[in-house]
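Only one protein chain is missing; all other protein chains are in place.
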Amino acid sequence: MLTELSKEKLQELKLKANEARQLLIGALDAARENSGAGHTGGPLGMADIFTAMYFHVLNHNPQDPDWEDRDRLILSNGHICPIRYVSMAQSGYFPVEELKTLRKFETRLQGHPHRGVLPGVETTSGPLGEGLSQGIGVALAGKLDKKNFITYVLTSDGEHQEGNIWEAAMFAGKLKLNNFIQVIDYNNMQIDGNVEDIMPLEPFRAKYEAFNWHAIDVDGNDIKAFVDAVKEAQAVKDKPVIIIAHTVPGKGISFMENNYKWHGMPPDLKDVEGAPPKGEQVKKAMEELKAEGERIMNQES
Amino acid sequence: MLTELSKEKLQELKLKANEARQLLIGALDAARENSGAGHTGGPLGMADIFTAMYFHVLNHNPQDPDWEDRDRLILSNGHICPIRYVSMAQSGYFPVEELKTLRKFETRLQGHPHRGVLPGVETTSGPLGEGLSQGIGVALAGKLDKKNFITYVLTSDGEHQEGNIWEAAMFAGKLKLNNFIQVIDYNNMQIDGNVEDIMPLEPFRAKYEAFNWHAIDVDGNDIKAFVDAVKEAQAVKDKPVIIIAHTVPGKGISFMENNYKWHGMPPDLKDVEGAPPKGEQVKKAMEELKAEGERIMNQES
Amino acid sequence: MLNPNLKLNPKLFDEDVEKDATRIGFGKGLLKLGEADPNVVALCADLTESTNAHLFAEKFPERFFEMGVAEQNMAAVAAGLGVSGKVAFISSYATFSPGKNWETIRTTIVYNKANVKIAGHHAGVMTGPDGSTHQATEDIAITRCWPDIEVYVPCDSIEGEKATIAAGQIKTPVYLRYSRDKTPIITTPDTPFTPGKMFDFWVSENPQATIFATGYILYYALVAARELENEGINTTVVNASTIKPLDIEGILNYTNQTGAIVTAEDHQVMGGMGSAIAEALAAHNPLPIEFIGLQNTFAETGTPADLIKKYGMDTNAIKEAVKRVIKRKG
Partner (left out) sequence: MLNPNLKLNPKLFDEDVEKDATRIGFGKGLLKLGEADPNVVALCADLTESTNAHLFAEKFPERFFEMGVAEQNMAAVAAGLGVSGKVAFISSYATFSPGKNWETIRTTIVYNKANVKIAGHHAGVMTGPDGSTHQATEDIAITRCWPDIEVYVPCDSIEGEKATIAAGQIKTPVYLRYSRDKTPIITTPDTPFTPGKMFDFWVSENPQATIFATGYILYYALVAARELENEGINTTVVNASTIKPLDIEGILNYTNQTGAIVTAEDHQVMGGMGSAIAEALAAHNPLPIEFIGLQNTFAETGTPADLIKKYGMDTNAIKEAVKRVIKRKG
């Protein structure tokens, strides 16, 4: 059971999330140097959820990443791994400085997450649509072994265009899998544009309900609301649950929010319409994030 | 537009369907001899729909199978091809006697249908889940060429467990494809058992509605009702349509109805619980079908 | 003669030689693994009886997962089980698994190093009447190209059982290839099966050619060797039941003296077992090879016998190939 989220804890989490975004921009700045690439939009949008997971929801031990009773966090949309790496570093899985090796030759922070090279990464991912199934397998192993851990699977909206996801959804519905929670980054963004233009998913909730899931809509950038949603999800015992996290891609950086051009591009790689010129993007982003950090800090405490 | 189905025409179609079942049993009897295998349950259940298609619904010309304005009939669940072959033979695509070559070495009636070897077969199929997409492609070509033909795709319930089907369903919903009608053989049967036990599809209609289709439920062994459903489907212009044809697998032969053991086995191959012994199954089946033929004949006319 | 050290079936060349399908060996091996190790689980995509997973499913229903017709999900769910302490077997027809889930297996099983074994059934044209869509004729090519996976192709039902058990005993991914029809029992329970090692099932004095055969077709190769001996042509016949890791040392040993090779497989020649041997020899000791298998063509509906004959994979075809390759030695 989740502990209650006190006002102080919530503020702490908000600060962590703000810090996460700053570390993320730093990591992407390095990734651009290391290899000229890196994903920005999705990771920024998911910073609040990753913070909530690593610092409140997950039952885990950074000092013992293979602890057999740990909750499992499976990242299906592997390309947003930079934010997972940030949360892991913040939690103590590895030194924060190592974030600068993102996408560098022979790094543990591979461009897409790879099991085995970095303790705490549960599965290899990158090709979309495969993590929901992998998570179900992990959860089934938990059942067979009579373990109490919960398997959380993070997915994206774009990957819901993959048939594999619906095969998995159907299977979880059949199983009434209840040691398992899916959280989808429902940000209406994919590479070629907005999801609803490229290959619409709406009515999305109706789809999952027709596949025999319990669906919970939530603002994925509201840590408190998200934690409440997880609490609700944990209480559902007769169906698998999906938390539909409505997030803002690029969240926290004015010139990146809701612009799909930032899906797979690190800051300062190119000039982008509506953004500061190349060379000033990292700086501007950090300024905005720092200001937001101050704002949170000053919020009564 | 479909012409009205007169009482006489309906009786004629019922007789055709009865004849189709007899030809089918003959073909499967031969297939067993030719190679020891053949699908029985699905084809029997779909005999009424194939009869309605080939003798009333489809705009086609057996003398000119490649006529460019023909309606297209795409068979996605290729394993039920024996009933397609029967309807084609009855329509004049090839001699009825050729049905005896089903599954014989170097036959045109391949175990699963293969485009190119038998004029009138539109696509190669057998691997499940691929025909809905193929049909969408054919329909799109029709649109590009400003043709008025309709593409009908026949699918099965078992193959709706394939993710490819849901990718296709999502795409057709996006397109609002309206020169295209899916008919699913919703017979609650697959190889390992009943669909609802193996991997449940219910609530099925809700799934398609959530994928932005118009759904029509119908008794797939009632020719009149099926033709009415097609008429309704043709009138829908803002969405793709699926006709959910509730059929009885093994229909018309008492000891085969609703028994999944008959999915992929020809008569007289094995002793089966509840059926006449091996060696008497074909005989008994033919007797039942002939009696039913008489009954139809005597139905006021 | 049949290698006397390998304890092969003494009745192999009898008219009424015992026959069984290699998939039966899968069913038996899986069941034994299940009995020995509670971490063994099995998944099947609506082909439970046909792939013989039903023996396991009936005995261990709580460790068996019916996946319906969904090969991608089957592979990735198995991957999840395989990274969580389970030994997961997935079974379907090989055209569909590893065919429809090729990349799923690549990422979630092979690259991810999940403890999953892929059992591909209905291999080759000997699948027969279902036709080409159901005959897996490229599965060796598309699995042996993956790094680090092992690939076993048992020659008979008894070796099928051993190969299944061997796969369950290593912690990394294995692809297992089985066929549908009954074929002669070549080995006995005492015949060795060692992953990564090829054994010479037929030996003779001063052999003039080496035949590598994989799967049931080994029987035709042995019959060919026996008939050729009567015609005065001595050969070595090797059971290529592990295609990966490739027994390069064995291949070099078995071909060193003969300098001429025939490879026989019910699979496309392109990328298959023969191709693996051609790669190895080109790298170490280039020699002439005649390739028996599908020559860049799909097959069709028919009985196994009809198809094996039409597509040039029977005893006669192998004998002719041996004669051709011996001539090529020059």
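To keep things simple, chains are lettered A, B and C as they appear, and every chain counts its residues starting from 1.
One rule holds in what follows: a residue touches a chain if its C-beta (ideal position, glycine included) is under 8 Å from a C-beta of that chain, and two chains touch if they have at least 3 such contacts.
The structure displayed is predicted, hence computed values, not measured ones.
Under the touch definition stated at the start, the shown chains contacted by the missing one in the entire complex are A, B, C. In the complete complex, the residue from B:48, B:98 or B:167 that touches the missing chain is B:167. When the full complex is taken into account, the listed residue touching the unshown chain is B:122, out of B:29, B:48, B:98 or B:122. The hidden chain makes contact, of the residues C:28, C:63, C:86 or C:106, with C:106.
Shown as candidates are A:72, A:103, A:174 or A:207; the residue that touches the absent chain is A:103. For the chain left out of this panel, the touching residue among C:89, C:146 or C:216 is C:146. Interface note: of A:26, A:43 or A:78, the residue touching the hidden chain in the full complex is A:78. Within chain C, the residues in touch with the undisplayed chain are 72, 95-96, 99-100, 102-104, 106-107, 111, 132-133, 138, 141-142, 144-148, 261, 268-272, 274-276, 278-279, 281-283, 286-291, 294, 296-298. In the full complex, chain A touches the hidden chain at residues 31, 34-38, 78, 103-107, 109-112, 114, 124-129, 158-159, 161-163, 190-192, 198-199. The set of chain B residues touching the chain not shown comprises 74, 114-116, 122-127, 129-131, 133-142, 144-145, 163-164, 167-168, 170-171.
By definition in this document, only the chains that are shown with their structure count from here on.
Centroid distances from chain B, each centroid being the mean of CA atoms, peak for A. If each chain is reduced to the centroid of its CA atoms, chain A and chain C end up 43 Å from each other.
Per-chain Cα centroids separate chain B from chain C by 37 Å.
Among all residues of chain C, those that touch two or more other chains are 67-68, 70, 72-73. In chain A, the residues that reach two or more other chains under the touch definition are 129, 163-164, 167, 170-171.
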